[in-house]
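One structure coming up, written as structure tokens, with questions to follow.
Only one protein chain is missing from this complex, and each of the others stays in its spot.
Take a look at chain A:
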């Protein structure tokens, strides 16, 4: 059995760990709030963008001049999977579940005889994917940890994706991220970003009495600028959801860890006290039997 001194050391070390996990939980809670605010602030732009896109896209979907980003390349042989994960671990199953979904997706595509490439956003995803798909990772993008994603960083990812698309490197791009539902529930999600999915226009909402829209420059040119921006916005939205999910996941993981540490301390303290008592009893017996022997 462990000696009293060993037990004392164990208890002290578990207590120190508990302090750390507790602090991490509180930091995650504060960051979660910030991430949620950022996600909320970004919502209006995405909503308006969707409305405009629905308007324009519906008119042009079948026109021969429609940009490639809207119509697609006409094939779906080569896929690009954009996997957005966190820069750091210690956040429960957050990174694992996103990567698992991406892996399922990739395996299905490969089984169908399609080509798959990865673009990893965030360090952890690349680390997890490297083992199985090392050769398929086209590009890794890392952001400084500890920051709510800015639009500029999302724009950087979008530029990369669009460059590859323009160069004809892939036909379909899918973004993998975790949708934030609540602190205890985040759902890994796959969303197609290229070619753009045009939302259905709301009937009669934007064109009362059939007033005709005027476009300056032409509809095609506006759409040409709008679609790349839309890709950036979708990625930005994904990254923000991801940031909130990551902090949520970390918060509950650290809460669990703190609770586990508490239980461990309780158990260890019990053993410590038992051992102490046993030793006292033993010493007493030794003294008494020594005195009796005289």
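Simple rule for what comes next: a residue touches a chain if its C-beta (ideal position, glycine included) is under 8 Å from a C-beta of that chain, and two chains touch if they have at least 3 such contacts; residues count from 1.
The criterion applied here is as follows: contacts and distances are computed from a predicted model.
Participant: Which of the following is the UniProt-recorded protein name of the chain this complex doesn't show: "Cytochrome c-type biogenesis protein CycH", "ATP synthase epsilon chain", "Spermidine/putrescine transport system permease protein" or "ABC transporter ATP-binding protein"?
Facilitator: Hidden chain, UniProt protein name: "ATP synthase epsilon chain".
Participant: For a quick check of understanding: of A:135, A:217 or A:290, which residue touches the chain that isn't displayed?
Facilitator: A:217
Participant: With the missing chain put back, one of A:11, A:52 or A:190 would touch it. Which one?
Facilitator: The missing chain is touched by A:52.
Participant: One chain is left out of this view; which of A:118, A:165 or A:236 touches it in the full complex?
Facilitator: A:236
Participant: List every residue of chain A that touches the chain not included in the displayed model.
Facilitator: Residues 38, 41-42, 44-45, 48-49, 51-52, 55-56, 150-151, 154, 206-208, 211-217, 221-222, 225-226, 229, 232-233, 236 of chain A touch the chain that is not shown.
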